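Here's a structure for you.
Missing here is one protein chain; the remaining ones are kept as they sit in the complex.
Coming up: subunit A.
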Amino acid sequence: MTDSTSLTFKSTSTNPRFEAAYSWSKQIFKTLTLPAVGIAVFLVLWSASSMNIKTSLGQFPGPVAVAQQFGTLYDEHMESREKEQKFYERLEKRNAAKLAKDPNYQAKQRKYTGKETFVDQIGTSLITVMSGFLLAAAIAIPLGIWMGLSTTLNAALNPIVQLFKPVSPLAWLPLVTMVVSAMYVSDDPWVAKSFLNSMLTVTLCSLWPMVINTAQGVSTIDDDLVNVSKVLRLSPLTHVRKIVLPASIPMIFTGMRLSLGVAWMVLIAAEMLAQNPGLGKFVWDEFQNGSSQSLARIMAAVVVIGFIGFLLDKGMQKLQAWVSWDK
């Protein structure tokens, strides 16, 4: 008994090539095969259950219907681009013809006003979420650093942060809308009001994780490092620049990652209600539209929203790993 076990043990351990191949295939199994099985099971379950759900807009879309919609959405986008190009070609031709007749003619530049396609709306959503998120970061990180350095300020602001942190974007949006329409009055607006509404809602909701994490990171800097700064008599600004900021970079980025996740979630809700062109509006419009294709198109949007959220998080993670010293 003992002999045979020691024999098998030997036979595997004396063959490193076999072992390497074995562990490699195990790795493949874990990183590729298992997720693939998971997705396959999910698709089967989805497909089976969708067949049993009848809605007023027809049957709930299964994976195949959604996949078809991806094709349709892409075709629509290409078609629209083609139309746009033709529009500009026509415009140019007309302008050139008029210019030939009358050299003093001021060429008119009209903008193409076709409907935004799904792909355009992805772009708009990304711009909106990044604007809102960057504005939040520009406020939250300096504020968090200040709160982390001053226990007085921290004690004063902490209740406010805790109070606003759990507020849903849906509660902020009406307030933001009213304030924006009252304050942002311009004949030639730089950006649309709807854009500003959803952007500011994103900002209001994504501020808090960054404030909290930054303050936490700054207030928990190793005392020894603070003492080094004291012995060197660094000025307050140098202290922040050379000690505080680099020391709390890992925590700041943790906060930024959390915030970006919140921002993306909030954005979809905000766009639905603010009617800002974007993925949220796309979902809302399809819902209002109520064609037999609508549910499949919404489901396609759901997949895209999830995938972009995943990519944003991965991107932030990569950025964090790149700037952090505590790898």
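In this text, a contact is a pair of C-beta atoms (placed from the backbone, for glycine too) under 8 Å apart; a residue touches a chain by one contact, two chains touch by 3 or more; residues count from 1.
We adopt the following convention: contacts and distances are computed from a predicted model.
Taking the options "Nitrate ABC transporter ATP-binding protein", "Acyl-CoA dehydrogenase domain protein", "DNA repair exonuclease" or "Sulfurtransferase complex subunit TusB" in turn, only "Nitrate ABC transporter ATP-binding protein" matches the UniProt protein name of the chain that is not displayed. In the complete complex, the hidden chain is touched by one of A:V119, A:A192, A:L225 or A:M265, namely A:L225. Note on the undisplayed chain: of the listed residues A:D102, A:D188 or A:D326, the one touching it is A:D326. Counting the whole complex, the residues of subunit A in touch with the unshown chain are 222, 224-225, 227-228, 230-234, 238, 242-243, 246-247, 249, 325-326.
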